[in-house]
Each structure stands twice: as structure tokens, then as C-alpha cells.
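Please read the structure below before turning to the comments.
On to chain A.
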Amino acid sequence: MRNEKELLELINVHLEPQAVEIKREQNVSVELAPKNLIQALSFLKSHSYQHLSTISCVDWLEEGAFELVYHLFSYDDYINISLKTRIKREPGIFQTAKEIWPVAEFYERDIHEFFGVEFKGNDNLEEMILENWQHLPPMRKDFDTREFVNDQYEWRDYNGQKHTD
Partner candidate 1 sequence: MNNNFVKGSWQEILDWAQNKSINMLHYCTGCGAIELPPTMTSRYDMSRFGIGPAATPRQADLLLVTGYLSTKTLRRLIYTYEQMQAPKFVVGFGSCTINGGMYWDSYNTIKQLDKYLPVEMYIAGCMPRPEAILDGLLKLKKMINNGEADGYQRYQDNLEFYHQNQEAVLGEVQRTQ
Partner candidate 2 sequence: MIDLIYKIGHFLLITVFATALGLLFMGIARKIIARIQKRYGPPVYQPYLDVLKLFGKDAITHGFIFDFGAVMALGGVIATLFFIPLGSWQLYSMEGTVLLVIYLLAVASLGMAMGTVGSGNPQASIGISRALTQMLGYELPFLVILFSLIFRYQTSSIWGLMQAQAGSFLNWNLFAYPMMALVAFVVLIGMMGKKPFDAMIAPSEIGSGPVVESGGKYLGMLLLQKSITIIIELALYVNLFLGGADNIFSFSFKMLIVWILATMFGSLFPRFRIEDGVKFFWKWPLGIAILQALYIII
């Protein structure tokens, strides 16, 4: 049963975090370089952090980076860890965490479909939610959904006055 401080010492000793922060009670966020994130995942998994809630992706358009956040939880310490890393937006390539958590394959497939991030080693990245979608991955910040909708669909005209203007 570690508390937040002991956990932080463990992380500082074993992994080279760029930034560590206790956000709230039972919530810790750790920032790492992309190259040693997968190694950190397997390290934490062996230290009772077996539950991978989900993998989130945030598109920082101005800084030209995708931020991948891995949410782990331990059934002993009852602490949430959000492992963050930033990868370049242009190539948008990252390794898969499939070997550590097989379920990550579907979270990565989801991120690939909505952000276009390539996960090396995960061969099952084809379309799942959308159906024959030829445009920009929709969750990127530079995809404007209102402009897309205006030219894709016409609006119902209530005797002359359009619904949106």
C-alpha cells in the first residue's frame, strides 16, 4: 500500500520522468520521453499497476504535437497514474503497447481512426467506427466539423430562411 509520495520516489528512481506532479489525492501525472514510455508501462505493470483504463490522445495543434496519455490504476495502492508523452504531429508514429496489454490494440485502433497516429507493431488498424471515410481524421483540431457539415449536407429551408443563418 504505497501512498503518492512513495510512488513518486519509485518512479524517480527507476524511470527518467521529465515532470512528475501529484494532481489531486490518489491522482499522479508523470511526463516521459517517448522512447522510454513502453518500458515504463511494463515496469509499472509489474509493480501492481495492472489496470489500463484507456489510452487518450490530445492534439496540441499550435505546438505541433500529439500527446498520448496512458491511464493506469493499481488495485493495491488505489492510485491513478496518467503517463503522458508527446510525439511529433507530422510523422505521428509510436510503438504499440499491444504486447503488454492486448486490449491496447483497440484503443490504438480508435486513436488511429480519429487522429491518424500510426502504431508500429499493431497490424489491426483498419476502420472500425466510421465507414469509408476519405477526409482528414475527424478529431484533429484542423478538421472543422461545422464547415464540413455545411458543404456536405443542405439545410432544411423554413420558407426561405435557412436553419443556421
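To be clear about the criterion, a residue touches a chain if its C-beta (ideal position, glycine included) is under 8 Å from a C-beta of that chain, and two chains touch if they have at least 3 such contacts; residues count from 1.
A quick word on the picks: all candidates are chains of the complex that A comes from, given by their letters.
Small disclaimer: the values here were computed from a predicted structure and weren't measured.
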| item | value |
| --- | --- |
| Of 1 or 2, the one touching chain A somewhere in this complex | 1 |
| In the complex, chain A residues that touch candidate 1 | 130-132, 138, 143, 145-146, 148-149, 152-156, 163-164 |
